[in-house]
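What you see is the complex with one protein chain gone and the rest in place.
Read from first to last, the chains carry the letters A, B, C and D; within each, the first residue is number 1.
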Amino acid sequence: MLLPLGSFGVITLVSFLGLTRDGSWSPRYSGYLTIAAIFVAFALSLWALDGAIDADGARVGFDGHKWVVVGELDVHIGITLDGLSAIMLVVVTSVSLLVQVYSQEYMRGDGGYNRYYAFMSLFTASMLGLVLASNIVQLFVFWELVGLCSYLLIGFWFYKDSARRAATKAFLVTRVGDLGFLIAILIIFSETGKLGIGDIHEAAIAGAVGSTALTLFALGLFAGAAGKSAQFPLHVWLPDAMEGPTPVSALIHAATMVAAGVYLVARFFPVFAESDEAITTVAAIGAITAIIASLLGIMATDIKRVMAYSTISQLGYMMMGLGVFGIVAAIFHLFTHAFFKALLFLGAGSVNHATGTFDMRRMGGLAKYMPVTFWTVFIASMALVGLPPLAGFWSKDEILSDAWDDRPWVFVVALIGVFLTAVYVGRMLFLTFGGEYKGGEESEHGEPGVHSEPHESPTLMLVPLVVLAVMAAVAGLVNIDDGLKTLIEGWLPRESEELVTHGGFQWWIALSSTAAGLAGLGVAWLVYGARVVESDRVRHIAEPLPEILENKYYLDWLYEEFFVRGLVLGGAAWLLSLWDRYVIDGAVNGVGTVARWSADQARLVQAGQAQLYASVMLIGVVGAIAGILIIDPK
Amino acid sequence: MDDTGTVVAFYMLSALTIVSALGVVVVRNLIHAVVFLILSFVGVAGLYITLSADFVAVTQVLIYAGAVSVLILFAIVLTPTGDRGNQETFLRLPALLLALLVAFTLGYVAIDTDWAISDREGFQQTASTIGEALLDKYVLPFEIASVLLLVAMMGAIVLVRPDSAMEGE
Amino acid sequence: MSVNLEHYLIVGAVLFSVGLYLALAKRNFVAVLMGIELMFNAVNLTFVAFSRFVRSPNPLDGHVFVVFVITVAAAEAATALALAVLLYRVRDTINVDRIDLLKW
Amino acid sequence: MEDINRFGPELALLIAAGLIVVGDVTLPMRGGTRRVASVALGLAGLAVSALWSLVLIVADERGNAFDGLMVVDDFSLFFNFLFVGIAAVIILASVDLLEKSRFRAEYVALVLTSTVGMMLMASTVDLIAIFAALELQAISFYVLVAFLKDGRSSEAALKYLLLGAVSTALTLYGMAYLFGLSGSTNLNDIAAFVAGADSGTRPALVLAAVFLAAGLGFKMAVVPFQMWVPDVYQGAPTPVTAYLSVASKAAGFAVVMRVFVVALGHGLISSDWSNMFAAIAAISMTLGNVAALAQSDIKRMLGYSSIAQAGTFLIGLAAVAANDPQLLLGTSSVVFFLGTYAFTNLGAFIAIIAISNKIGSDQIGDYAGVARRSPWLAAGLTACLLSLTGIPPLAGFWGKFWVFNAAVRADLVWLALIGVLNSVISAYYYVGVVLKMYTQEPANDEAFQPSPYLGLAMTAAVVGLVAVGLYPAPLLDASESAAAVLG
Partner (left out) sequence: MLSLAVFLPIAGVLAIVLLPKEEEHRAKLIAAGVSAVVLALIAFMFVDYDRDRAGYQFVNSTTWLDSDFSNIKLKYAVGLDGLSLPLALLTAFLGLVSVLISWRIELRPREYFAWLLVLETSLLGVFSALDFVLFFLFWEIELVPMYFLISVWGSGNRVYSAWKYVLYTFFGSALMLVGILTLGFTADTFDIRQLARIGDINDAIIPTWAIFTLIISAFLIKLPIVPLHTWLPDAHTDAPTAVSVILAGVLLKMGGYGILRMSLSIMPDVARDASIWLAIIAAVSILYGALMTLIQQDLKRLIAYSSVSHMGYVLLGASAIGTVGLTGASMQMLTHGLITGMLFVLVGMVYDRAHTRNIADLSGLAPRMPFIAVMMVVAGLASLGLPALAGFVSEITVFLGTFEKHEVMTIAGVIGIAFAAGYILWTIQRVFWGAPDPRWESLVDATAWWERGPLLAMTAAIVAIGIYPAVMMDLFESGVTPIAQRLG
């Protein structure tokens, strides 16, 4: 059972080998080594999954090594292997494996090839570590490492101004969420003195934690999750994260970074389940996120951005699912989403490979140039919209039905979301693959002119696409007989397990969601496919919504200009610097000035006249006698 | 000290002493001031006699009224273009105030203190006793004083004799 | 009417103050020295008065002290007047308030 | 004979002084030889004196002399060594000065007689003898201060003499009152009287104490009797300034300790003078340090600094009576501090003599880049200044440490606080000189060395400084046994 940890070790080691042996080490080896390691990890994950299935999803972990033990503080590094983590392992390793294979071709010739694979390995390893962690601090460690890797990868082309900004932004925004996570850790430690995940669950269920503290703890965790999983209002980093190489985006959006947040909430489901306020917040934030992100998706012109917003909105679905106690549905959706979203991104990468641009307005008609890419992306898109019998349909349906069961308003929101999703997916498909080719643009690699005639991508890139397409098509069948249910629920304590919603399959829900999806596609066809309705007119009618959307609800402005530049840099820090310079240093230097001044006064007495000196002496004498005899006459 | 003669002598001598001292202050000619100074010294010598301190009185007359006054006159003479006006500096008023304050303080303390008065009679013969003390018990300070006088002499030479003779050696 | 210790002490005090005034206020260094001599006289008077009046195992110690004071005062006067001559030579004045180059 | 034996250290110096003067007049010698002969004879006299003191210790010849006017005890022996050592260093430091004067024999003799005066100040226990000793020292110094016989030097002497004479008169008045109260001039008799004095005598006792403090405060150079210090320090020949700042001050403290601790230490007014000294200490430190900040002449600056240092010593004295059971701690701390201060200030002045000789200026501004031109001198001066600041592991630190320790134990924490804060102020100007020497460019790059005499004196001071800093125990033991005598 320790083997997944071993794989993590291998990858980490490789990552550092790749880094330090830069130069004498052929870059290709890094790729091979990484892929081999991930393949081993994938195999081990399957083996772990097998073990988890045998155990009906119950925990088969064990406590590992002492890390920090000080006084009452006890952090042991351990492994949690249960149904939930086993599924996550498989998702992570499989998507990662495919992405790495794809990258072999995509990144060919890039100067930072070694670095790329090193970071990617570390990324996957951190994610695995996160999933396997048995201790909340350990979880936090890998959580932050995931953040770090995303930072490094988003800023991979560090000489690009947009890339370095996006990287910093991603790290900082998620860091804000992480503060919540950290505070949550502090709260739970001060309440229970325990940091083991299992211990925390027990304490929460046993009522050993005060209800306020519990809620705060859960909300803190959720803040962390919201940061990583790009939930409103911390979602702003994700669209910018497109600055990294496309496979990175695939990995971030499908299997690693964003999944971490959902995983975290799922992992602490027993805690959330104990706090009504917390779980309601999760549902509400999920709902808001789902809607606002899909609206943004409609306006985006960059294909990767469209997908990014779609990720955000799908993550909103997952959160909604968790918020209605539908942990099975949520993880199921995570599972299916991983495949079709990875596929979408890799497809976008493929498109970019061919056209050299991500701007959908520069594409068009690609279906005939790149059939494989088109069909795989099409499958993924339909899965995303949730058309049966593709993977997305099953999982999204389950969320809808759980929502109906628990909080009908969430259901309504989700249904609207389905519609909006269909609209932007349709728009994306029509703009990219329909109509005429509009010329492409300069590529990321700086080789102009080769994209005038788009062509299908090399085989090595297509294989992952096809594999993922198959998965996107059939992955939904996994849970058709509740195959995942036992796995996902198996590890839950009995008290929490009873709370989990099981909406079950309901025909009318399935039909209505399919109808909403089709309606959305229809609208998209009207505007972008057949161009029956001018998009400008739609825009005009919807005023001022488009403008708000184009400015992304002014959140970036609010954060960057108002909070960071305005309040923090321009306000607080500026004021403090004045305070520092004039008041504190002023006081310090003022002491010096006063001393100087007194010195000048003091020496004036020394006027050089001897009898003056004698007079001072006698004044002192008389004063002393008078002082002693008058003040203290005994 | 109740006999009238002593009392009268005391007051007269005190008056002489203090009025002469004030004379030193008031007169506007330095030479005249020296004269008043000598008078004051003599007055003090007289007071010593009322205190039956004959040896001290004699010493006083010899050294103060004699030697010191002559020294002072010498000094005046040796600084021919010096100021002979006996003026005060700008510290006149503060000094006056201070002097009055000191006088008041000293007087207050003198009166306010319980002195351990003995009923001993006046001394009969002080010179021999003092002489013995000087050569016996107080031989150390006596020696020091003699060294001191030598030092003063040497100092005066050092100060007054010019350095320029150096080149001659 | 009788004359006792306090009378002498007060005469001494007054004499001391007059001397002090001279020392503090006179412009000519020689006059200042006269003031100082008067102060010594006042002290001497005080000593002698104490010798006469107070209880003491060796009352004449006061007289011995006075002898020393007189000696020392003479020596000091000699030094001081030598200094006056020196000052007169190098500074052309013995006015105390003009000898104030060293200050601040 | 016993009297003479115990008077031996002083006698040796007097004989040496006599020989020097007489020899100078009678023996036919060239100028340079005369100088060396005077110096050598003076040093020999000091050596004999020190040896004699040593013999007195080894033979345990401690005891009274001259009918109890003088004592040879650990206290006086401590100061014997201190003064002899200082005098030796001063004579060495004066060699360059004497080159220009025809009165080299007289100079050396005056140094020796003043040393005798100071040794006697520390060892006499009778007011008459103390007075004589005080005056011997004072008159010697009047002449020494005027020794350059230029305008500044003589002006300094005038001020020193005028204030010295007034303070002598004050001291005498105080002594007269003590005599009038107790009927005796012997300190032990006075102590006996004070111990049993009733409150009716308090006004006179207070007056006597204050007047004595005024007279001796003049020697110690504490506020408000410090006014002469900067002017005289600046005007006097630098070796004499050094001598004044170290020896005269120490002698003043020795007398104060004898008079106040022995005679006035127990009884009616001990808390009065303790409070007075505490106040004087606080004011002296603050005023001295603050005024020193604005000085541009290094001698003047050290003058102000010596006022501040004297204030610091006074903390120890204030601590003496504030807390009777701990009486000895305060005294011993002052004695110890005086010892460390001697090394420190002497070293500083010698360095200044050496440097000023070369650069021809006492202005701090002209010390720029001295470190480049004469690294060893600069290092030595730096060590001395840091020691004055109170930075360990130099002797000055321990001095302050013990004084503050005494203050704290005498319930004078506030005074200790003022003391330490003043150390901070003092750092500003002490280190300012160091800064000039090390961080600024010199006017010219010509390297220079101190004369061998100065080098020897300097080395002695700095070695002492560091040795005491690293291992203060011997000096501390000595000062404690010295203080024990006064108990």
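FYI, contacts are C-beta pairs under 8 Å (C-beta built on N, C-alpha and C of every residue); 3 or more make two chains touch, one makes a residue touch a chain.
The model shown is predicted, which means the values in this text are computed figures rather than measured ones.
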{"item": "Neighbouring displayed chains - absent chain, whole complex", "value": "A, D"}
{"item": "Candidates A:V176, A:A367 or A:L499 - the one touching the absent chain", "value": "A:V176"}
{"item": "Chain not shown: contacting residue from D:V22, D:V413 or D:A443", "value": "D:V413"}
{"item": "Of A:L73, A:V412, A:L477 or A:L511, the residue in touch with the unshown chain", "value": "A:L73"}
{"item": "Touch criterion as defined above, residue of A:Y32, A:F505 or A:W574 at the omitted chain", "value": "A:W574"}
{"item": "Interface with the unshown chain - residue positions in chain D", "value": "326, 328-329, 332, 386, 391-393, 397, 401-402, 404-406, 408-409, 411, 413, 416-417, 420-421, 423-424, 427-428, 431, 435, 438-439, 471-473, 476-477, 480, 483-484"}
{"item": "Residue ranges of chain A at the interface with the undisplayed chain", "value": "19, 66-73, 137, 140-145, 148, 151, 155, 158-159, 161, 164-165, 167-168, 171-172, 175-176, 179, 182-183, 185-187, 189-190, 564, 568-569, 572-574, 576-577, 580, 584-585, 588"}
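In this text, only the chains that are shown with their structure count from here on.
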{"item": "Distance between chain centroids, defined by C-alpha means - chain B, chain C (Å)", "value": "6"}
{"item": "Where chain C touches two or more other chains, by residue", "value": "5, 16, 19-20, 23-25, 32-33, 49, 54-56, 58-59, 61, 64, 68, 72, 75-76, 79, 83, 86, 96-97, 99-103"}
{"item": "Touching two or more other chains - residue numbers and ranges from chain A", "value": "603, 606, 608-612, 614-615, 618-619, 621, 625"}
{"item": "Touch list for chain D against partner chain A, complex", "value": "158-159, 162-163, 166-167, 170, 199, 202-203, 206-207, 210-211, 213-214, 218, 223-225, 227-228, 230-231, 269, 272, 275-276, 287, 290-295, 425, 428"}
{"item": "Residue ranges of chain B touching chain D (in the complex, touch as defined)", "value": "105-106, 108-110, 112-116, 136-141, 144-145, 147-148, 151-152, 154-155, 157-159, 161, 163, 165-166, 169"}
{"item": "Chain A - residues contacting chain C, complex", "value": "603-604, 606-611, 614-615, 618"}
